[in-house]
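Only one protein chain is missing from this complex, and each of the others stays in its spot.
Read from first to last, the chains carry the letters A, B and C; within each, the first residue is number 1.
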Amino acid sequence: MIIAATLAIFCAMILAISRAFMGPTLYDRILAVNSLGTKTVLLIALLGFVMGRPEFLDIAIVYALINFISVIAVLRYSDSNQFKENSSENEPIGKER
Amino acid sequence: MDLVISISSGICLLLGSFICVSGSIGLLRFPDFYTRMHATSVTETSGVALILIGLMILSPDLLVFAKLVMILLLGLLIGPTTGHVLAKAAYHNGLKPKLTKSGNEQSSVPSSERGGDISKS
Amino acid sequence: MLLKDLFAVTMLLSIYGLLSATFFVAMDAVDVAFTEASVGAGISTLLLLVVISVTGRRERRVRHKPYAALFVVILTSMLLVFGTSDMPYFGSADAPIHNHVAPRYLNDSMQEINVPNIVTAVLASYRAFDTFGEVVVIFTAGIGVLALMSVSSKALSKSQPLNRPRGLYEQHLVIRIVAKTLFPFIFLFALYVQFHGDFGPGGGFQAGVIFAAAFILYAMLFGLDAATKVIKPAVIELLAALGVLLYGSVGIVTLLNGGNFFDYDYLLADPIAGQHLGILIIELGVGITVTCVMIMICFGFSLRRRAYEQKVAIRPKEGAV
Partner (left out) sequence: MFIGLANTWVAILLMMIGLYIVIAQGNLIKKIIGLTLFQTSVFIFYISMAKVEGGTAPIFSSDISIYSNPLPHALILTAIVVGISTTALALSLIVRIKEAYGTIEEEEIQGLDEEQD
């Protein structure tokens, strides 16, 4: 049952990665990274049980923390002027040219 | 007793992984950012909780149990917060939700003005 | 890597860090996964983001001809693949790598050092001199960043209001409160990682990065001024040097007691207790140095970014070339 759950989480991660690749806006990518991070936490917890040594859950805790910090970082720096989202990411390169 | 443990944890794990996968499908398939965020952040909280509870039932000793509880608490605290902040940041920086035709006209106000109004209030 | 948006590239790099750390877990390298999780997904993403917010998000259209590069790359990869034909297969127990020093580490470290985490034993005791070199490299890199990024305090007029949108720390009440409740747990967890490194995955490097991440989170949420009030840059620089000094002085003490450099057997009367004390102290030194260097780097970048933004705000033509 644990292995089934591991595989399911793995599939979910693949879906999240494809969303991160496709974009289309910045926030979709941040969302995909965040969701992927949560799934990685689960995957590592599950992998610990699959491999029979579940005492290494510290890594999963670190993941949860770092995931939070990196999302905050992305938002913090996406607030600066250069990152202003003008309706769509894919429009031609900025006005300063 | 063993049977009860394995069945209950199995149910939790299966439900949790089903929820996680469905949330990810939502992340992939929904049309715009806000619906995608709705899909993931709602499902993720419950999916994480269920899978971790399933693992807690299986956990061999107290330390592992405590760590799982820690991860669960962190997940419950962090997941909704990031969802909230992401949505707020996206809205403030002018990402418009995809609306129906009548709604689209309403939201044609320049987003920077709207953002300014909201942050003042 | 055909994306023109550097921000998206950074996000994908963060995913890459997450995935490679998962790979390290699957390959039994829990300590490495620990480090990669905190460094690859956390700190390096953060640094890249700061730099991109200075240098601009868009990549200009490139007109390079990739054929020469492609030729070099394909040639090199063919040579490398040809070279792998002699490599031992994945997971084989009789590969040369498992035959020289590894059996000694695996079999004797419990008697010689009595630390369950063999990676910590190798890192901090058997190869302590090597690790010392690495710590000095980190320290030197920190000094280099400081030399390149330092801003004179006159150039940074604090009173001048910036016409940029108000930061995250002013907008988001929810995240401030959540982060405030999280800080004690992050610090507690970092201390646990620091001092539990003998028994499980963890140690000075990982704990240092987690500590630094907590401080950087604070700086991001409450502003750089508040963060520099909490921990002064001069103190950080001093502590970074002190960590290296602490590490090195352990070696000096063992020399004075009649042993080799970093031979902890001579630290105390009982060799095992000496090993434990030595590992504890040098992990502490590593943790302090890594924390301070990471904080130093991030603060340096943020200060520089702020100074740059002020310069651009004063002379907009010059900044936006």
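The rule is short, and it goes like this: contacts are C-beta pairs under 8 Å (C-beta built on N, C-alpha and C of every residue); 3 or more make two chains touch, one makes a residue touch a chain.
Every value quoted in this text rests on a predicted model; they were computed, and no experiment measured them.
Novice: If the full complex is used, which shown chains touch the chain that is missing here?
Specialist: The chain that is not shown touches these displayed chains: A, C.
Novice: Kindly state which of the options C:102, C:174, C:188 or C:238 is in contact with the chain not pictured.
Specialist: The single option touching the absent chain is C:102.
Novice: Tell me, which residues in chain A touch the chain that this view leaves out?
Specialist: 51-53, 56
Novice: Which residue numbers on chain C touch the omitted chain?
Specialist: Counting only chain C, the missing chain is touched by 1, 6, 9-10, 13, 16-17, 20, 23-24, 27-32, 35-36, 39-40, 43-44, 47-48, 51-52, 54-56, 59-60, 62-64, 66, 68-70, 72-74, 76-77, 80-81, 84-85, 87-93, 95, 97-98, 101-102, 105-106, 109-110, 116-119, 121-123, 127, 130-131, 134, 137-138, 141-142, 144-145, 148-149, 199-201, 203, 205, 208-209, 290, 293-294, 297, 300-301, 304-305, 308, 318-319, 321.
Everything that follows uses one rule, which is that only the chains that are shown with their structure count from here on.
Novice: Report which interface contains more C-beta contacts, comparing B-C against A-B.
Specialist: Contact tally favours A-B.
Novice: Where the centres are mean C-alpha positions, what is the separation of chain A from chain C, in Å?
Specialist: That pair's centroid distance is 20 Å.
Novice: Starting from the mean Cα coordinates of chain B and chain C, work out the distance between those two points in Å.
Specialist: 29
Novice: Could you grab the centroid distance between chain A and chain B? Build each centroid from C-alpha atoms only and quote it in angstrom.
Specialist: 12
Novice: Which residues of chain C are in contact with two or more other chains?
Specialist: Expected reply: 168, 175, 182.
Novice: If you look at chain B, which of its residues touch at least two other chains?
Specialist: As it turns out, chain B has residues touching two or more other chains at 74, 78, 81, 85, 89.
Novice: Can you tell me which positions in chain B touch chain A when the two form their complex?
Specialist: 6, 9-10, 13-14, 16-18, 20-21, 23-25, 27-28, 33, 36-37, 40, 44, 47-48, 51-52, 54-55, 58-60, 63-64, 67-68, 70-71, 74-75, 78-79, 81-82, 85-86, 89-90, 93-96
Novice: Any idea which chain A residues touch chain B in the complex?
Specialist: Residue list for chain A touching chain B: 1-2, 4-5, 8-9, 11-13, 15-16, 18-19, 25, 27-28, 30-32, 34-35, 38-39, 41-42, 45-46, 49, 54-55, 57-58, 60-61, 64-65, 67-68, 71-72, 75, 78-79, 83-87.
Novice: Quick one: which bits of chain A touch chain C in the complex? Just the residue numbers, please.
Specialist: Per the touch definition, chain A meets chain C at residues 17, 20-21, 23, 26, 29-30, 32-33, 36-37, 40, 43-44, 47-48, 51, 55-56, 58-59, 61-63, 65-70, 72-83, 89, 93-94, 96.
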